[in-house]
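Every protein chain except one is present and positioned as in the full complex.
What follows is chain A.
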């Protein structure tokens, strides 16, 4: 079994992109439609970057690559994110 953590570990990297904490936000999976906190996604850190997958269906929700002077973020597997003001 590949080792994974969870979306809490994304807080630092995502804080460089978003104005407020996104880990407590709920996201909707493009694969199965499940809505759950980003903190509960399964996060794989052994890829060249961070890969967040849906805990329900394994769909890749987001990838985040730190390339030194740039950060490359894909949210292709999230059809919606609900942020609290």
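Some points to look at:
Convention: a residue touches a chain if its C-beta (ideal position, glycine included) is under 8 Å from a C-beta of that chain, and two chains touch if they have at least 3 such contacts; residues count from 1.
In this section, contacts and distances are computed from a predicted model.
Candidate names were "ABC transporter permease subunit", "Ferredoxin-NADP reductase", "NADH-quinone oxidoreductase subunit F" or "Peptide/nickel transport system ATP-binding protein", and the UniProt protein name of the unshown chain is "Ferredoxin-NADP reductase".
Annotation: of A:8, A:59 or A:74, A:8 touches the absent chain (contact as defined above).
By the touch definition given at the top, chain A reaches the unshown chain through residues 3-9, 11-12, 15, 20-21, 23-24, 37-40, 45.
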